[in-house]
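For this view, one protein chain was removed and the others were kept in their places.
Here is chain A:
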Amino acid sequence: MNFDFTALPTTLDAGHLGLAVLAMLFLVMYLSKGSSAQQAPAPQVKPEPVPEPKPEPKPEPKPVPKLKEATPDAALQLLSLLQQEARFVDFVREDLAGFSDADIGAAARVVHEGSRKALDEYFRFEPVRSEDEESRVTLQEGFDAHEVRLTGNVVGKAPFTGTLVHRGWKVTEVKLPKLAEGHNTRVIAPAEVEL
């Protein structure tokens, strides 16, 4: 495959766009692991009676970190939304070779506008750090390692001072549509037949 590195703007736009959206997708899959229960279409006003937690007599010797399996429903739902609004799957599945930058640019607009609309609709974002990127920041002891990742010369003890490379993103609100029971989420875009 040939990449024309002299034509940076459009191709990079398209490429980065795909990457960014993909990254966002993984982030949301990660975030929605725990939230799938909230997304169930049961009325919120009358929550189902929660079964009493069974008493667990034997004390566990050591808390073994458990790996949760992400439910595919939320991920498939997001894929479906991105496909509907932004033609995301169509775009990523297509072979870009042989198309002009103008063609790719036109398609990238569809993907960009649609993705933005979808993300704005279903998520609230805010940066993890409010400082400017490339500025020096100091992390006090007890900082949240989920929120800030240390890289480079990671030695010694907090407080750590370093350069903010990326501000990070966190999702403060997820508002995915509720799914009807029995809805087949694996069909992210139905085939369309015009009569």
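The rule we apply is simple: a contact is a pair of C-beta atoms (placed from the backbone, for glycine too) under 8 Å apart; a residue touches a chain by one contact, two chains touch by 3 or more; residues count from 1.
Keep this in mind: contacts and distances are computed from a predicted model.
Among the names given as "Molecular chaperone DnaK", "ChrB C-terminal domain-containing protein", "Two-component system response regulator" or "Sulfide/dihydroorotate dehydrogenase-like FAD/NAD-binding protein", UniProt records the absent chain under the name "Molecular chaperone DnaK". The hidden chain makes contact, of the residues A:P127, A:P159 or A:P177, with A:P177. Listed here are the chain A residues that touch the chain not shown: 41, 43, 45-46, 77, 80, 84, 87, 90-91, 93-94, 96, 99, 102-104, 106-107, 109-111, 113, 175, 177-184, 190, 192, 194.
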